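Just one protein chain is left out here, and the rest sit where they should.
== chain A ==
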Amino acid sequence: MVTFKIERFDPDVDKAPYFKTYEVMAEKEMSVLEALFYIVENLDGSLAFRYSCRGAVCGSCAMRINGKNRLACQTLIKTLRAKTITVSALPHLPVIKDLVVDMDHFFAKYEKVKPYLINPSPAPAKERTQSVKERARIDEMINCILCGACYSACTVAATDPQFLGPAALTKAYRFLADSRDAARGERLKLVDGEHGALRCHTLFNCAEACPKYIVPTYSIQKLKGGLYGKQS
């Protein structure tokens, strides 16, 4: 048996979030997400949480598990090595209900950095090719699944509501570093200013949180270099 302390909050009814305890019959390779399924099916059908793919690809089930932002589907109960597992919604984001947070700001900022290829030259008959070396430069950033774990862990994003945040900035660098993209100047302009890349204080909370082991700080530092005229 594993004890789950889960943060409950229904803004329409509750004045403040509170923790509710559930005893889960944990099986050997059970993930935290499966434990949440167990709770909904057997103990409390009113618990709300987001999930979709169950395989660490969709980025829906990011939540705070034992003090760290993680994907519930990717986190096995046994790897936590704890008798009590505390699960709460991603910090510093508005709660819709229980473990479901409002990601509107996150995606608004994501859209701000124009997360798509910009290249006005007519597309070749087949495809825009890239060498292996050119592709390797963006290998890491391309793994982002937009779960919001880094954004929620970022102290700067929590204290400056306009800060673009690690996910959006990583995406900005992903296209800046892409050999097929032709909008370097425009992209650098998008991440300039006091709420852009330069706001990052290199706390590395984002890198600690990323379930895909991306280091957003690397991309952000590269963007800062670009803003100072460095070719990256």
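Please note the rule applied: contacts are C-beta pairs under 8 Å (C-beta built on N, C-alpha and C of every residue); 3 or more make two chains touch, one makes a residue touch a chain; residues count from 1.
The definition used in the following text is that contacts and distances are computed from a predicted model.
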item	value
Chain left out of the displayed complex - its UniProt protein name, from "Aspartate carbamoyltransferase", "Dihydroorotase", "Succinate dehydrogenase, cytochrome b556 subunit" or "Sarcosine oxidase, alpha subunit"	"Succinate dehydrogenase, cytochrome b556 subunit"
Sole residue of A:113, A:153 or A:191 that reaches the chain not shown, by the stated touch rule	A:153
Residue among A:87, A:146 or A:215 touching the omitted chain	A:215
Listed residues A:20, A:92 or A:180, member touching the removed chain	A:92
Footprint left on chain A by the chain that the document does not show	9, 11-12, 17, 67-69, 89, 91-96, 102, 104, 153-155, 158-159, 201-205, 207-209, 215, 217-218, 221-222, 224-225
